[in-house]
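With one protein chain withheld, the remaining protein chains of the complex are depicted in position.
What follows is chain A.
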Amino acid sequence: MGAAHSASEEVRELEGKTGFSSDQIEQLHRRFKQLSGDQPTIRKENFNNVPDLELNPIRSKIVRAFFDNRNLRKGPSGLADEINFEDFLTIMSYFRPIDTTMGEEQVELSRKEKLRFLFHMYDSDSDGRITLEEYRNVVEELLSGNPHIEKESARSIADGAMMEAASVCVGQMEPDQVYEGITFEDFLKIWQGIDIETKMHVRFLNMETMALCH
């Protein structure tokens, strides 16, 4: 069948680009179609159809990450209006487990990519630094919805955390030295030596066809 051939070529191409197997790609394609309502692209509104996602306090940041041009590798800043299936897979591939057989350089690269994804989540104005304001914003979102925590305590928590990060990255500061914000290098420094691999991946099942006999 003609249609089947060009489809499988596309699949192979995607396999190469993103690292998923063809079965996983097929499964994710079905999920993509479910989310998009059979359209070729997804918009932000389509993520409203995932009820479990509503429970997540940083829901808006996660959805935003899908449309972030930096994650899609389409530019240094800004948001795309809609994404197609390839973009969807690109974002998903940030959560693939690191292939430890690949060699140290590759492993280090994958790790950096994942941390960069997280960095982009914090750094919402794409200026390359996580400022105090941006950090406060994340903390407020994580704690939003709880009436017992006032905005003040959320702020103080954020401020405290920022100071700790500064001391780790810059060391002792002069009294009038202003800490501009956490750059990506500082971010990496904070995470040096800590194993994030298992926390930043989703375990994809191997889609082997299990023939069930009656």
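Note that in this section contacts are C-beta pairs under 8 Å (C-beta built on N, C-alpha and C of every residue); 3 or more make two chains touch, one makes a residue touch a chain; residues count from 1.
Here, contacts and distances are computed from a predicted model.
Remark: of the listed names "AP-3 complex subunit beta", "Origin recognition complex subunit 4", "Glycerol-3-phosphate acyltransferase 6" or "ALA-interacting subunit", the one matching the undisplayed chain in UniProt is "Glycerol-3-phosphate acyltransferase 6". Touch with the chain that is not drawn comes from one residue among A:Q24, A:N71, A:S110 or A:T131, which is A:Q24. Of the options A:G75, A:G103 or A:G160, the residue whose C-beta touches the omitted chain is A:G160. The residue touching the chain not shown here, chosen from A:L14, A:A80, A:I98 or A:M121, is A:M121. Mapped onto chain A, contacts with the missing chain fall at residues 23-24, 27-28, 31, 34-35, 47-59, 62, 92, 95, 118, 121-122, 138-139, 142-146, 148-149, 153, 157-158, 160-161, 164-165, 168, 187, 190, 193-196, 199-205, 207-212, 214.
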